[in-house]
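Structure in structure tokens, see below.
Showing chain A:
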Amino acid sequence: MQLELRGITKRFGSFTANDQISLKVEPGQIHSLLGENGAGKSTLMNVLFGLLRPDEGEILIDGVVTPINDSGEAVRRGIGMVHQHFMLVPVFTVAENVVLGFEPKKSFDRIDYRAATEDIRRLSQEFHLEVDPDAVIENLPVGLQQRVEILKALSHDAELLILDEPTAVLTPQEIDALMDIMRSLAAAGKSILFITHKLKEVKAIADVITVIRHGQVVGTAEPSASESELASLMVGRDVQLTVTKSTYDPGDEVLEVRDLVVLDDRGLVAVNGVSFDVRAGEVLALAGVQGNGQTELVEALVGMRPVVSGSITLKGRDITHLSPRDALDAGLGHIPEDRQRDGLVLSMSVADNLVLNTPRRAPFARRGTRNLAAVKENAQRLVREFDIRTTSIEAPASSLSGGNQQKVIVARELSRNIEFLVASQPTRGLDVGSIEYVHRQFIEHRNRGNGSLIVSSELDEVLALGDRIAVMFEGRISGIVDPTTSREDIGLLMAGHTTEVAGV
Partner candidate 1 sequence: MSEIAPAEIPQGSNEPVDEGPVWARRTSALWVRYTSSSPIVIAALAVFLGLVFGAIIIATTTPAVLDAWRSIFHHWSGLPVAIKVTFDNVGSAYRAIFTGSVVDPQGFWHSLTTGKGWPNTLTPISETFTYATPLVIVSIGVGIAFQTGLFNIGANGQAVIGGIAGAAVGSMLHLPTILHLPLTLLGGIAGGMLCGALPGVLKAYTGAHEVIVTLMFNYVTYAFLLYAVLSTPFQQPGQSNDIGRTMDPSAILAPLFGTKSGLRVSYGVFVAAAVVVFAWWLLDRSSMGFDFRVTGANPAAARASGINGRRVIVVVFLISGGLAGLAGLVQVASTTHYIDGGFLIGNAGIGFTAITVALLGRNRPMGIVWASLLFAALGVGGRNMQASTGIPLDLATVIQSAIVLFVATPVLVKEIFRLRAAPTATVQLATKGWGS
Partner candidate 2 sequence: MGSFRRFVTVLGASALMVGTLTISVAATSVTASAASKFKACVVTDTGGINDKSFNESAWDGLKAAAKQDSNISVQYLSSTSSADYAPNINSFISKGCGIIVTVGFLMDAATAAAANAHPSQKFAIVDDAPTVKAGTHVLALQYETDQAGFLGGILAAGMTKTGTVATYGGENFSAVTLYMNGFVAGVRYFDKTYSKSVKVLGWTPGKGTCSLAACAGSGTFIGNFTDQTAGKTDTTTFFSEGADIVFPVAGSVGLGSVAAAKLAGAGHYVMWVDSNGCESDAADCKYFVGTVAKGVEPSVEASVLSAAKGTFKAGSYIGTLKNDGTALEYGGVMIPASLKAKIATAKAGIIAGTISVNPNSYPAVK
């Protein structure tokens, strides 16, 4: 299917979310729509999928002007959408989810599951999706759930697939698998609109790249364009993709972890005898595929999860069994993995979030009564220093973009004179500009002579930030290497192959 958008404009009140956007997707083409958060990508896709009506402009399908008034019509015209947040019923099977709303019927209004199952099996084979139609959704990993969404679109004979930030929730392996699927779909003649803000992925898979910024098309690019070219086009200024670090000059050991054993929520051993040191002026980056014990390790460090055995020592002080409050007071800074769940109270103001874990500390409170003037002064200072974009310090944290929400947490932790920073997936879901900013803050923190442990499943981030890189696999450290180690070797460590890697 050939799809063309001509001069699409969508306004919300005085705000123009899409301004005269035109682009063309050819059959069998993977067309990337690249832009920062808030650039208007999702608005455009909602227009295309019939969820929003454009104020101006038209949509052409195979050269014919086709108004799309609702999502049902979009589906009938052969447009399929895979949302960033899946629209699946967790307790239903794959087959049930795929046929939901379009159930094939037998006599007496019975649903023909056999037909549905057969259909799915056929599609699954055709595009190498490898999905079991009888599996229950909630038992499937995220990557497979996403394939169910793709299956759902394909089962409605979609000729054009819109993938909205499909890699945001995936592991590196799952991303690779998704890329393969996208390629086989394109080879079968399907058109794909791939929405993302990740440069590496765009370069890896796109045939054509359209970059939008502030609701306007700012240019098209070939996949051969360099990452920094794409980034500066997307952000509108030159972006430093690699962080400059001062020379590595580690001091004394700040954090010592010895033979740490921690259980997960189900009572199984998640961290199995982990030992490592972090020294002053050093970033230890912890790599590994999600779910190998990193989360539990971090929670144990900051007192949120009980330690079964082993010890944690911060600057010579045993902090193994401290409560979260005591761990924070002992000088640990914590940037949690799930910032909206653990890091912020979304309904409360930016100012309150900036003192979330120090409400009783001077000058923010005296004898149990809060000093709101000090809280306000602190918020104004940090908003300025850390460039947090908010309409007001009294605005709820929920009104901030993801990047700015993370800045609130970073500002809060780095401003409270910590001895050691523990950061978990600190840039997940952030746009390029925000990533750059957060990385620079971490490096400045390191350059001031502080220690940090930064946990990330993004290999790029690990390589960019780490002075040394520890890799975790199945609850153990499978190796600690220096950042000049090849990606392949680190990849092997992430898969648990300790012996084959030199220098371990």
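Behind the choice of candidates: all candidates are chains of the complex that A comes from, given by their letters.
The criterion applied here is as follows: contacts are C-beta pairs under 8 Å (C-beta built on N, C-alpha and C of every residue); 3 or more make two chains touch, one makes a residue touch a chain; residues count from 1.
Just so you know, these numbers come straight off a predicted model, no measurement behind them.
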What candidate from 1 or 2 touches chain A in the complex under consideration? 1
Residue numbers on chain A that touch candidate 1, as the complex places them: 10, 12-15, 17, 37-43, 46, 52, 84-85, 164-165, 302-304, 323-329, 334, 336, 338, 341-348, 352, 356-357, 359-360, 364-365, 368-370, 372, 391, 395-396, 398-399, 401-403, 405, 429
